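Just one protein chain is left out here, and the rest sit where they should.
By written order: A, B and C. Residues from 1 in each chain.
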């Protein structure tokens, strides 16, 4: 169980870290300052400068071969293992736009996996190719306002067969990335057989972002922030026609696609969350040694040593668990690795939220202000406790896997 | 130690609750929707509708005698005890603008106390009268970007005597309420004798908001929100001249004024925090009984019973502690009640943050979105863990009070 | 809601505290040292010195009128309110044998309440009188090895009617106090109608400790300690005949008796737990100011200020919650006060375990050794998290009470 940085990936990590710190971080600030400055006043339009920042950085990354690291067991990707990718993703997590610069950002990576593994040739030509180039972006559309997402069997947006098409009607929200003007395609979960067996009710469709009948109701806000231009959109589907060819895998196989997609997606989020926690600890320490009160650096006051030590220990443990989950994916496959993925999905965001919160507190009110990146980290990390399944659902998975050994044993007696 | 609702205050609580729920809550939503709609585009200008909402509600409150409850042991106020006020403040905490409607909002109440107890007749005529009428608003200006607020003896904004004036130079931030167009006066802490004995270096000044030389650098943001039009402003003082008559109590007495002001201010925040926690628990329960997953109300799933029970127990205990601190203020005075005030200042915001966080989690992503008031509560409550002293400083106070008994005993041996 | 110490009870508290500290504490040590020194080698026999210690202290307490405080609303008792009793019980909790010295110890108080409220005249003459005198002791026998106590409807010890008698067969354990050689009577829960409606299956019987057919299997140990001579006994009932007159209230009314008994019993435990936490905090502070490391009192090292402050705040809150639960019992009755009793039943032992654990840690290894009373406190407090219902059951009660308001509302819509 080699969880260390391989010789192959070590120089890549070095180069990614260097580019993130020295080239992306300075522009990230400018990119965010541009939000809302489009002449139209529309926060979900990008300014020329935003396009330019991303284009330049992406071109640099591609030139250097720092591109598409995520497609871990495909000939199209870099051929990295998930463990190797973890080290890269952690670095990318430290700065807002970094993951996109390397074409490794959600929800695109997950969607590309869907096209790669489950899509038709047509899907791969039309959408995957452009996504792999970083030309367009995509969205993944599952959550609905009317139902508890913890029980996805309740998803209600209906897809009714009509001739060679399916006709989609209903509402979705938290469609992350659907606000981006470059978002061209969405993968949409819909009920094709609402009265069928629980896990065969749903199917997955490929839908162009500009398909007729899709109305953008509003951007969902995260703690009062709209996360423009990326956005988490609330959408209404009104008689949206999707050709039958754009049904993925076949009717009733929505859960199969979702599971295949969500495993890697979940762990990628966690890898980046660990990077954020690491960044927050760095900020905490820098503050603690440079700020003084009562004649001492604040590091030496109150429980601050304990707070710093706890943060270090919790990050260290979460990283190791993340690497183990990655290792399991590499060796026994995503399905068998599920309990570990669930574990890290619970652990990483909670740990990172806590470290960021402590970092805030050590900064005083500066810690929740625009003068540190901590609040943006907090928003992302807090959201992550719902995204791809709330903590409670994942704890349930872990417990069931744990208990199974004993119930099987009992049953066999 | 009667901590219950007195016969005198019970009908007032009933009337305040009723007005908050039925009259203020509906308009609160509209008030917030108006933010940023001023024709100038300036978020720190209020729209006509905003003025109207506040004016109408305030007039109603005054007419009904629901006004200025907070001035607890003054002939100008209602004559309530702090315990009685706690029950009212809790209700006001449940809706954003409610406290202001009853002229009981921070930082005005604290500032009015300063004018009442430490101000000159001129101050009382010029500022206190209009504040008591709810005509103008005020700010309290202490925190500085360059120094750790936990050690207020480091405050550096300088006030140099020059003839009949003091001349103020330096920077302040987190001046809450200084963004409000109706804010007319500020109470400002400045160093008059920076090399003097630690607690005699500072003095407190009354400064008009529009005094020459005060520049508004920017609004500080709380988790990306500017809290307009109220605002937490970053201000630059450049040769701001303040007549010596506007020095409060005398040179070197800044800490005396600050302590007298902050005791009640701190507990008022806590009372409202408890109201917010109570509101969050209500939302949590309503969600838990009305939303279903896996064929059951989510109340019955996972650890939700425990989460709800823990929230109830923690609110109950925090409220009782708050009432006891209030009782101590009523009976032994603010100074002697200090350890209890510090206790509740640590407990209430932490508890309320936790309850709100759990309420968010039970709501799913809705819980962090604009569809519930939870995120606004969270911002306020998280800020409260810094405002008027960070948790660490208050824990220190509590521990020192506790240990004193034994060190005194040892010394006496 | 007067939660303070009444004028009536204040001098009693003073006298109890004084006697506990100055007269009982020194002998408590000797009493415990005597355990296991009976010539027979039987740890469940008391030595002459043990009898003498208890007899002398009890006589003193009676003479001074410090006796039977607990029978809160009966003419036989002191006529105290539950709130008043709370202040006394807290003091008694601080030293091992103190509660018994004042004839206020479990399980006798609860059993006396049963005789007082539900017993026959014969029961009162035969058992209650001698218990009120402190001559004999008693046990309450409910828990069984074979069933989860959280669901008491499963209790299986059978009581079959046979002529004028009931015949009891089955096993019980954790019969606290049944090891004491002075224990003469037990109140035993048994199934009279195991297939009846859930809450009417059980009945409560008065059974002499020496009834034929009761075998003492073994003492249950608490963390390896047998708590002799009090003991938590494992008993076997083999054709134990109980005359029908010793059935309390009537067949099927076991739960009614249990509920009436357990409410006050639970809160008495909590009151004493708070006394123990208070004692542990005192020990923690004394150690923190008297022991040095790295040239400073350990109070000033690491997170110790925070640990002490947290302990103070948590004790303060738990005490207030306990007093409120007591107040509810005094004003609305035990049944209506149930949610508050459940709250404090969860809060007090958990809080006290935590404070004791922190006190241990500040003491270094001394904290878990025989050189402090902390480990005995820990054993009692940890046991309390099971006694009279585990935490989970009480949280469930609290949550149900909380949710009821909203489900009722929903049902009414």
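Following the convention adopted for this analysis, a contact is a pair of C-beta atoms (placed from the backbone, for glycine too) under 8 Å apart; a residue touches a chain by one contact, two chains touch by 3 or more.
Because the structure is predicted, anything quoted here is derived from the model rather than measured.
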Selected from A:45, A:120, A:216 or A:310 as touching the chain missing from the view: A:310
Which residue of C:143, C:310 or C:338 touches the chain not shown here: C:143
Touching residue (missing chain; options C:2, C:259 or C:369): C:369
Hidden partner chain, residues of chain A it touches: 1-5, 281, 285-286, 288-290, 299, 304-306, 308-310, 312-313, 316-318, 320-321, 323-324, 340, 343, 346-347, 392, 394-400, 402-403, 405-407, 410
Touching residues (missing chain, whole complex) on chain B: 302-303, 305-306
Missing-partner contacts on chain C, residue numbers: 143, 145, 147-151, 154, 173-174, 220-225, 291-294, 298, 301-304, 360-361, 364-370, 375-376, 378-379, 382-383, 385-387, 390-392, 395-396
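Everything that follows uses one rule, which is that only the chains that are shown with their structure count from here on.
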Most distant chain from chain A by Cα centroid: C
For chain B paired with chain C, centre-to-centre distance based on mean C-alpha positions, whole Å: 43
Separation of chain A from chain B, taking each centre as the mean of its C-alpha atoms, in whole Å: 37
Centroid distance [mean C-alpha coordinates] between chain C and chain A, Å: 52
Numbers and ranges of chain C residues touching at least 2 other chains: 305-306
